[in-house]
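I'd like to ask some things about the structure below.
A single protein chain has been removed from this complex, and every other one stays in its place.
Chain naming follows the written order as A and B, and within any one chain the residues start at number 1.
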Amino acid sequence: MKKTVLMTLLLLCAAATAYAERASAPIPLGIAVAQTSNVALFGQEQIIGAKLAENYFNKNGINGTPIRLVYQDTGGDEAGAINAFQNLISREKVVGIVGPTLSQQAFSADPIANRLKVPVLAPSNTAKGIPQIGEFIGRVSAPVAKVAPNALKQALKLNPKIRNVAVLYAQNDAYSTSETGTFQEAVKNHHLQMVTLQKFMTTDSDFTTQATAVLGANVDLVIVSGLAADGGNLVRQLRQLGYKGLIIGGNGFNTANVFPVCGKYCEGILVAQAYSPEADTPTNKAFVADYRAAYKKDPPQFSAQAFAAVQLFAEGLRRVEAVTRKKITQMELSIVRTELNKALRSGPFSTPLGEISLDKDGEINQKTFYVSRIKMDATGKNGSFVIVK
Amino acid sequence: MEEFLQNYGFLLVTLVQQSLLALSLYFPLTAGQLSLAAPGFYSLGGYIAAIMATADYFAPWRDALGWAIFPLEWLIAAIASALLAFLVGIPALRLRGIYLALATIAFVEILRVLCLNLDITGGAVGIFGIPQLFESRWGYIWTFGPLLAATLFFGYRLDRSRVGRAFKAIREDELAAGAMGIDATRYKVLAFVIGAVLAGIVGAMSAPFLNTWNARQGTFDASISYLAYVLIGGGRSLWGPVLGAVLLASLPELLRPLKDARLIINGVLLVIATVYLPQGIVGALHRLKQIALSRGAAARGGDGRHP
Partner (left out) sequence: MTGEREFPSRTIMDAVQLLQNLLNGISIGSVYAIFALGYTLVFSILGIINFAHGAVFTLGAYLTYSMSVGQFGISGLLAGLQIPYQFSFSLSLLLGAVLSGAAGVLVERLAFRPLRSRGADPLLALVSSLGVALVTVNVIQYLVGSENYSFPADVYGDLPPAFMFHFGGKMVVIRTVQVIIFSVSMLILALLGYLINFTRTGKALRAVAENAATASLLGINVDRFILYTFFLSGFLGGMAGSLVGTSFGIAGPYFGVAYGLKGLAVIVMGGLGSVPGAVVGGLVIGLAEAFVPADYSAYKDAVAFAFLFAVLLVRPQGLLGRAQIQKV
């Protein structure tokens, strides 16, 4: 009798675990971005984009089944990202993950998702080598190598007499060290002279040494790769000390959160963009309309990229159902994840970023890039990124 | 059970790991030395393990040894920590009290900045993708668990040994101990080295556990956490640091529903504990036990003066 009870219990446990392994409805999709810490301001923009996508795609769902975004805060460091990924994969049993916010976090957390065979789409990792982390890792944020050089081209258009360039970057951040490599190469390719290379940390606030070194070197163009708080502060101190030339900011400057930091000194900073609110695709028109209705201004790049990431997952799920002729909720979770990963790489998607696709590595193919210039209003408090034609 | 381990396995292993780090601060304390240097050696051990596990130079070693490279990492981390501890300890341990604490803080900061800059440590970006020893995080209980048991056993034996008695004598009154012929400096350095070696081994075990290693592992904030574990748990017995670590390290998880307020509560607890529990929780329990015993003796008759 005891043996039978034991066996039944064991079988029930086994059955329970097996049952738990199906994808549930609504279909959970993980969003692992920074909701706390100093990069939370990037994360906020990403969450807004993701939410708009959730609403948009749940109008029809995945042939009727809605998707559900599950949020886990990665914080600003690697350990937080790892924990968030672990929770989403094991506890929340998501079909895929959008995130993390920083490339620095991705190098730590993505290998874990890759080993557990869960597809990850990065909405904002631009450093070199991210998709190469594994076959389940992809991104919708174009790499620095594609985006950054456009800003330099635009700077030369504005001032063809540029000769001396100063390059500064945050050495404790993977994205910044990657981007500065691209910028330095672009400077060489345009036959310009890099007269000084200065390093700083994202945690610095006193940039006296770096700024005075730039001023002492008779520089026409300054290129800064860092995050919003440190980069903005550097620009402010540089301008206060009397620097009058052009400034190019990297992707870290691509957020409204740089405005309170440098105020009126933000004026004129060139920032390359992977996204323009004026791009003429149906999805973008709908996205921009929804965003304007809710927030009364144009959507920023980080929100558009997060939207695109969720879109690829949603449309990817639809493609999986079309190919396998089964409902997601009838399929085993591990199979859903693998099929979804394949679907992401199965051809173009029409997103707010334009028509994009992922190659077999998971790297994004995107054709159009832009450059914007920061324009501050008279009070120096509010500003916007104006696309330069 | 599976669910529970999946959700809380990481936390449980972390509690054991933090207990070990608290103990690494405890050993110098038994000889009366407040050293905040543990994070420095923890960081060193972790880097050694991370470099041996990922660098090309060590690839032939990895191929030849297979999983045995992990114990080798621990051994090398232990030796390196011991050497560095001797180097730093001998000059620094001439200082007393708060000045020693400051010297160890300085040591940790210098080490941190060095690690932030050298290429071999991955610079400021750190070392990623450290190969794992176990599939799940819970698996690491098989490295940290035995280490904790071994450390507690070692501490117990040390306490009862001649060396342990010398430590106690130095803690109580260094000058008197010197007058009785105990070479205070030698024993102080020994206590310091024991703590350093423990921290180094924990670091080497933690590198695969955490998957990623950078200079942020060895900071002043970490020193303060470990100090809090020992102070709040109790600095006079082996169980104090363990209790303190288990309580304080699980607090952020337990308080997770409170989200933003949890760091505030953490700080408040720190203040309350230092003000009202000078001997830590273990010490307070000990005192309660003594009070209970003496009340018991009084109740059984006798006024405490006559047996």
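Definition applied: contacts are C-beta pairs under 8 Å (C-beta built on N, C-alpha and C of every residue); 3 or more make two chains touch, one makes a residue touch a chain.
Computed from a predicted structure; not experimentally measured.
Listed residues A:F200, A:F253 or A:Y370: the one in touch with the omitted chain is A:F200. Across the entire complex, the residue among A:A25, A:L215 or A:I335 in touch with the chain not shown is A:L215. The chain that is not drawn here is touched, among residues B:A31, B:A53, B:L84 or B:I105, by B:I105.
As for the chain not pictured, it touches chain B at residues 34, 91-92, 94-99, 101-103, 105-107, 109-110, 113-114, 116-117, 124, 175, 220, 224, 227-228, 231, 260-261, 263-264, 266-271, 274-276, 278.
Within the complete assembly, residues 36-38, 40-41, 171, 196-201, 203, 205-206, 208-210, 212-213, 215-216, 228-229, 232-233, 236-237, 239-242, 257, 260-265, 380 of chain A touch the chain that is not shown.
By our rule, only the chains that are shown with their structure count from here on.
Centre-to-centre, using mean CA coordinates, chain A is 38 Å away from chain B.
Those residues of chain B lying in contact with chain A across their complex are 2, 6-7, 10, 116, 123-126, 128-129, 137, 210-212, 214, 216. Per the touch definition, chain A reaches chain B in the complex via residues 17, 77-79, 82-83, 86, 90-91, 104, 107-108, 111-112, 133, 171-174, 177, 201.
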